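All protein chains but one are shown at their positions in the complex.
For reference, chains read A, B and C in written order, and residue numbers begin at 1 within each chain.
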Amino acid sequence: MRLDARPIAQSAGPAQFVQILADPVGSPYLRRPFSFLRVDRDAGWFEIYYDVIGPGTRRLQEARPGDAFNALGPLGRVFDPPEGHLLLVAGGVGIVPLAFLAWDHPERRLSTTLLMGANTATRLPDLDALLPADLVRHVSTDDGTTGHAGFVTDLIEQHATPTTAVLTCGPHAMMARVAQITAELSLSCYASLENHMACGFGACVGCVVEYRESDREDERYRRVCLDGPVVDAHGIVW
Amino acid sequence: MRLDARPIAQSAGPAQFVQILADPVGSPYLRRPFSFLRVDRDAGWFEIYYDVIGPGTRRLQEARPGDAFNALGPLGRVFDPPEGHLLLVAGGVGIVPLAFLAWDHPERRLSTTLLMGANTATRLPDLDALLPADLVRHVSTDDGTTGHAGFVTDLIEQHATPTTAVLTCGPHAMMARVAQITAELSLSCYASLENHMACGFGACVGCVVEYRESDREDERYRRVCLDGPVVDAHGIVW
Amino acid sequence: MDMTVDIGGGLRLRNPVLMASGTFGHGAEYQGLFDFAHIGGVVTKTITRHPRAGNPPPRTAETPSGMLNSIGLTNPGLEGFIAEKLPQLSDLPTARIVSIAGTSSEEFAEMAEALCEHGGFDAIELNISSPNMKDGGMLFGCREDSARDVTRAVKDVADLPVIVKLTPNVTDIVAIANAVEEGGADGVALINTLLGMAIDIESARPILGNVTGGLSGPAVKPVALALTWKVASAVGIPVVGMGGISNATDAIEFMIAGANAIQVGTATFVDPLAGPNTVDGIIDYCQRKEIVRVAQLTGSIALP
Partner (left out) sequence: MDMTVDIGGGLRLRNPVLMASGTFGHGAEYQGLFDFAHIGGVVTKTITRHPRAGNPPPRTAETPSGMLNSIGLTNPGLEGFIAEKLPQLSDLPTARIVSIAGTSSEEFAEMAEALCEHGGFDAIELNISSPNMKDGGMLFGCREDSARDVTRAVKDVADLPVIVKLTPNVTDIVAIANAVEEGGADGVALINTLLGMAIDIESARPILGNVTGGLSGPAVKPVALALTWKVASAVGIPVVGMGGISNATDAIEFMIAGANAIQVGTATFVDPLAGPNTVDGIIDYCQRKEIVRVAQLTGSIALP
């Protein structure tokens, strides 16, 4: 889905997201957060990509060309990928922010590898449509219908170098496993979290994640929408 | 707006209405009642005509050809017009059920006269589109921009015969005035009420109107959706 | 699959879905729309000792995801009900619960006794919680002592199960639930409507003729669910949950929270088949989850 919104497109950076009001009349009531898939800063548009799962995404799906939506963004911190080899580990629509990183840093694509997991082949999104053509990718399915048979996390070790940094986005259980494996391999690891959000602004303190260490009691839980969405995967309690 | 709904169209009669769910996801929450404007029992469709005033009618307006709505009907009692001359007195969208009566009883059109009032010419609906061509009509506007200058109720006396029956539908104040004038002229008068409805079924007892006389306390207020929508205008408390 | 549930005093329902008081007329309005044998039972509009006209219109107002009503217990009174409505009700092929409200414990007991003598129904629901009755209706439900007393007075004379319906408009609904359990209630039902209001800013007038009314519908579901969980965790008698239930998902939430059965109210206005569709959805869920007795859902909440 492509939306024309020059101010948002012009300032959007990797890992940031946009809060979209799916229905101006209030059903569903809250905005829905979506990662950027691609932006064209000159043309002034951005694209999102989503799974239809509930009332909000259903309203978006019903949209027809020319419809207007109220969108707020870009929100969250821009993720600046560290130097060196980057391993992107995606599950489901978690591929979206990772794809945007690849789109937005063409110079990094040669030193980037994407691993994508799904239950079964038919649940895989159309990677050719979502990813730059020159991004190396490896696929796994739990049932072996395509690619590696097993979890996508099985592929991490073989595709990592000692200085690889891992960035993951996907289901909670997958990201937790990525964090664990990268810890065992002593790799740095970042996770792009998709906690449930009310405001997306830092105002409600609802979207928090628990940090392993914090100086003060009130900093034990921190806001994903402001501190993240990308966090150090080894710094939080999974 | 035309809706295909064979079971509803086939059984719809004058003064009946349909309860339409403007939004399946619940905003607005309740159904909205609309009178039939025309039905084609063979083709299996009915038409409604509405003013856009709030969230429900706005959703209907946004509909595009092919969209589906959940509609419940026909509800209410069929109005069987008495013999003799019939005077229809309409204000605003109150014209809809009166137009349907004229559409549905072609044999009565020659003995029927429609009076239509509005604030000003631009507020008048397109009568040629709404009414059968052979229905005699007279228009009034409060500001005299077209037709009689003044209230539509001023026209009643000159268009009534001693045996005329009056049927009115429109704003509360207009109908109350029609009731008063017809009482003075000793004419029978029926009003098609548009009370706020929750269920439209007789279940909530919300849409009531107060009757002047009732045998029992619990019958003082009666349900417009079941007892009406057409009631004896001289039998209720305006 | 076993869909039956007990809601107290030996009353066993075919399935856990009842139609809530005041939202289903006396049943007749919905006849022909579906087979009543498909639902667990119906609760009548509340009956009072004498006929009541109810409150002046407007009586309903829409609110975000809900509605306000100030019907005011329009009803034909005890004699009128027995003569005109009860025969029809008795014929329904499902559990029939008669809701009553009185202005004193004595009046409650008098009505319960007369109804039980007449028979032709399965249980009594005591409405001690209507916000639309000026002469004390809700006060019974706001205080432990009066709630206990009115329950006991009815139990002393009634030979049918007695379910007491509670108001959410109190500081401590658990205390009231405990009190009616002490008073001998066979079960509790909750929630009745929340007190609410709406104003038309053009005229500065309240939208309801009665100024305030009762809020119901999906808007109140989170409140109803919290109170159902609290009460179910505290009492030893069956709990009938309601408030904003529109479909099987909602109904199952209440059962997981501790309800033995549920009632569908306002949702019927939006979809007359909300009741039977809820039954079907619960069956689907149980099949998918391989639950053999729907009663296993009750109180199955997994707390953190």
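Please note the rule applied: contacts are C-beta pairs under 8 Å (C-beta built on N, C-alpha and C of every residue); 3 or more make two chains touch, one makes a residue touch a chain.
Remember, it's a predicted structure, so these values are computed and weren't measured experimentally.
Residue in contact with the omitted chain (choice from A:L30, A:A71, A:L127 or A:A176): A:L30.
Considering the whole complex, the residue from A:M1, A:A71, A:A176 or A:V205 that touches the absent chain is A:V205. Only one of C:F121, C:F140, C:W229 or C:F269 touches the absent chain when the whole complex is considered: C:W229. Considering the complete assembly, chain C touches the hidden chain via residues 56, 63-66, 68, 142, 169-172, 194-199, 201, 203-206, 209, 211-212, 215, 217-223, 225-227, 229, 244, 249, 252-253, 256-257, 285, 300-304. Contacts to the hidden chain, counted on chain A, fall at residues 21, 26-31, 70, 72, 195-210, 216-218, 220-221, 226.
In this text, only the chains that are shown with their structure count from here on.
A summary of chain positions shows that the Cα centroid lying nearest the centre of all protein Cα atoms is that of chain C.
Distance between chain centres (mean CA atoms), chain A to chain C: 46 Å. Note: centroid distance chain A to chain B, computed from Cα atoms, is 55 Å. For chain B, the set of residues that touch two or more other chains comprises 26-28. Shown for chain C are the residues that touch two or more other chains, namely 64-65.
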